[in-house]
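A single protein chain has been omitted from the complex, and every remaining protein chain is retained in its original position.
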Amino acid sequence: MMQALMIHLPLVGVLLAAAILATAIARSASATPVVYGICAAASAIGLGAAVLSLTGGLSKEPLVLPLGLPWVGAHFRIDALAAFFLVVVNLGGTSASIYGLGYGRHEHAPHRVLPFFPAFLAGMNLVVMADDAFTFLLSWEFMSLASWALVLAHHREAANARAAYVYLLMAGFGTMALLLAFGLLAGPGGEYAFASIRAANRTPAIAALALVLMLVGAGSKAGLAPLHVWLPLAHPAAPSHVSALMSGVMTKVAIYGFIRVVFDLLGEPAWWSSVLLLALGGATAVLGILHALMETDLKRLLAYSTIENIGVIFAGLGLSLAFEANGMGWAAALALTAALFHVFNHSLFKSLLFFGAGAVLTATGQRDMDKLGGLIHRMPATSVAFLAGCVAISALPPFNGFVSEWMIFQAILQSPSLPGWGLKIMVPAVGGLLALAAALAAACFVRAFGVVFLGRPRSTVAEQAHEVDGFSVAAMAVLAALCLLAGILPGFVIDGLAPITQALVGGTMPSQTGDAWLSIVPIAEGRSSYNGLLVFAFIAISAWLAAFLVHRFASHELRRGPAWDCGFPEPSPATQYTGGSFAQPIRRVFGTLVFGARETVEMPPPGDMAPARHTVEMRDLVWDWLFAPIAGAVDFAAGYLNRLQFLTIRRYLSFVFLALVALLLVLALWT
Amino acid sequence: MDLILSFLIQAAQMAVVLALAPLLTGFVRKVKARLLRRQGASVIQPYRDLARLLRKEVVLAQNASWLFRVIPYLIFAATWVAAALVPTFAGGLLFSWTADLIAIIALLGSARFFLALAGMDVGTSFGGIGASREVMIASLAEPAMLLTVFALALVAGSTQLSTVAAVLATPEVGLRVSLAMALIALVMVALAENARIPVDNPATHLELTMVHEAMVLEYSGRHLAMIEFAASLKLLLYISLIACVFVPWGIAAPGSGLAGFALGATAYLAKLAVGGFLLAFFETSIAKMRVFRVPDFLGVALMLSLLGTLLLFASRSL
Partner (left out) sequence: MNGLTFDIAHMLAGGLVLVSFMLLYQDRLYALLNVYALHALVLSLSVAWQAYVQDAPHLYVTAAIALVFKAGVIPIALHRIILRLGIHRDIETVVGIGMTMLAGIGLVALSMVVMLRVTPDADPLAREDLAFALSVLLLGLLVMVTRRNAIGQVVGFMALENGLVLAATGAKGMPLVVEISVAFSIVIAFVVIGIFLFRIRERFDTVDIAALDDFRGERR
């Protein structure tokens, strides 16, 4: 049997070589197809290999390369968890590369994108394969820096520069938290290999601290509230296929890091960690989607919706921890499978939606929803794919988003078996939050699709849009088809995840693919089951039947006429509902609570010709309450320390001297 | 043999919901008219309306897209499939395991998703107002509904509708304050979801507070017929759902003889009649609320369902 690493590591080498090649030829015309072609091929091979290793077709021996720290080396290993995340990474990589073949042609600064794109892919692959703390952190940082460079690709726009700055700060902060977490895990002996971390004994306090640090580090990368503020700035700033990778894949790599440490390396979880995760997950989900609902920039809307999905995933992980801590392996497996399934689903539909947003951007040059409209007539293929993505992300059957949400709800319904009263009561409440988030997500994507693709064009650019190139459409079509497939045949995905849950929580869901009609049964037949295939077939058949019968026996005549609109058809497209007006009812319900929204109406006195104005002011309360004070404090400290730059040499020397003496004193008193 | 029988039951159920839905709508309208001391149209008027609409040609707005023409059939299909999975007169439906209660709610959610898109398609202000209000209502009603389902599922230990009905029909369940709260919440959600009176008025056109009617304003002919049919089906579905969960007596068990089915059918008709009458009575005795009071109304439903779920833990078992 062939060794999985023997395929993946050379592929990483190919990607890195492609990055170097891209630096050399970036300015030539053939650079774009060559680089994206190499990336697509490498990712596709990687995808195939990862699927093979997940299904047990490749062997999984670890490997140590003489790189990195001399006494540690670089450890690599692909187990079931890593194989699954390699599938996610390489699937996203393949589709983004294919999309890039078309989308990249419109790039006005290819030399700022091409070298970093393969490097970014290589970094994500390496994080997943790493089997020691040093390699992990190095790859993580590599991935962060490559994506940071991509965020800065269009650096002349002021907003992008700020986004990149905030991103760099948050990435640095996150890596520091990870560094501390691994430092704690490795212990004083410096056991950096994951195998020895796994075997080590540590006190509950150390484990707790490592878990919290991990939550901060990986959570900030994934976009967990309240560390999410950088995400809606940075993800949309990058070129669209990179946004798709960052939102759809890189956040998943962060989740991989969290699962690797908390479920695998830390051993037995503490019950309170599940409370933390559930609360954060539920809050993140609702907060993220409410922000998305208020947003009128299409790509930022998608970025905020990523935050929502990350919340859902973390809530699933929290449930799994809760069940695992109480020895309910089967329920923990259900929750973990649901979370991982949602990881997979989100990587599919979020990439798809970002590709769609990129296509709209290429066709119109606009990201502002209120300047778009009516694109369904001019971009038919893109609109079908985007619609599929919208239905999937809104958790509606028969698409894939529904299946994972459904499984999370099923896991929530197992909560009465938990022993602790607090968890018993908290879990259904979190379920309510997730239900609220799901319903709001549907509202959000009705708005996104309705305002951008339906109605009448609100600007000339939207009027003159054209369908995008074949590569972009192909990438979107493949992802849309996968969304539907994963939704109607979820059993195969669930069975594919079984080795992971077996390894991490010591239980599996019952095997699904053997069930009649391929329905999925999380626990037992009498308890709950769902069959996406039949639901899809029923809807398709009855819709077709209804249409056929009506057209055959009733009438099929059709006449085009002006819109009725209660007899007041108004020719101007400006009278349509915009993104802002569509969100207004929901803003009135949640606005004051979540955004501190204030509406003011300036009505000029009668006889005055000035226009009346309606202004809405909304604030990001997390930013105001958490980050603004921190930024203020840092600013203050920096201003104070600034004075140190203007001292004499004697003063500098005395500072160094005092520091030395102080350290010696500490040493003397310590022992 | 069993398979054939359950297949027959399933087919009969699909036909029954289709046949009864307009009748229920007509019945509710008739009762409302009588309560207002009006004569009212005949109870079979909805059938006539549907037939008339089906025969008429469609007048499509100039910039309506293909989606606008597909959506009526999608909505009809999704609602029909959902309605076919709620036990009405007999349990043990052949395909009941296809979709549980959560999936049924999600199916209705799909129908609403597309209906709201249809409202946005032509690009008129009325369509937009309807769609935006509909999603606002749905964003509160859906979690309330799901939490109600949680309360039921935690009692019954299953989200499968036939199992829930069977468990709740047993005397061991007893009186539970959580179930009472779930019932109230479910009724409130049902009123909102079916665009009934305190939330929306199914009988208006040309009023700024309308929601459902504003979304379907541009539809005509067979498309409108499909949407009206789907709306009737949805009303039938909610009354059947409430009846099958909270008044589960009389539903024929799988394998019961002809007498059992006859009893089940009679009981079901009686439940529909009572449900329809109560709805009409409630609608005539209350005024429609301002659209921005609706979140308060649904917030109460949400709160009740959450409270119902919490209070479950203070009851006898569980």
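For this structure, a couple of remarks:
We call the chains A and B, going by the order they appear; numbering starts again at 1 in every chain.
Here is the rule we use: a contact is a pair of C-beta atoms (placed from the backbone, for glycine too) under 8 Å apart; a residue touches a chain by one contact, two chains touch by 3 or more.
Treat the numbers as computed from the prediction; the structure is a model and nothing was measured.
Only one of the listed residues, A:59, A:417, A:511 or A:592, touches the absent chain: A:592.
Set against the missing chain, the residues B:70, B:180 or B:278 yield one that touches it, B:180. From the set A:421, A:646 or A:670, the residue in touch with the chain omitted from the display is A:421, counting the whole complex.
Even with one chain removed from view, subunit B keeps its contact list with that chain: residues 171-172, 174-178, 180-181, 296, 299-300, 303-304, 306-307, 310-311, 313-316.
By the touch rule set out above, subunit A reaches the unshown chain at residues 421-422, 425-426, 429, 592-593.
Throughout what follows, only the chains that are shown with their structure count from here on.
Mean C-alpha positions place subunit A and subunit B at a centre distance of 35 Å. Remark: subunit B residues 54-63, 65-67, 73-74, 76-78, 80-81, 84, 95, 97-100, 102-103, 106-107, 109-110, 112-113, 116-117, 119-129, 131-133, 135-136, 138-143, 146-147, 150, 153-154, 157-160, 163, 205-206, 217-218, 220-222, 225-226, 291-292, 295, 302, 305-306, 309-310, 313, 318 touch subunit A in the complex.
Taken in their complex, subunit A has these residues touching subunit B: 373-374, 376-377, 387, 391, 394-397, 402, 406, 409-410, 412-413, 416, 421, 424-425, 428-429, 431-432, 435-436, 438-440, 442-443, 445-447, 449-451, 454-456, 519, 525-531, 534-535, 538-540, 542-544, 546-547, 550, 554-555, 557-566, 569-570, 573, 575-577, 581-586, 588-589.
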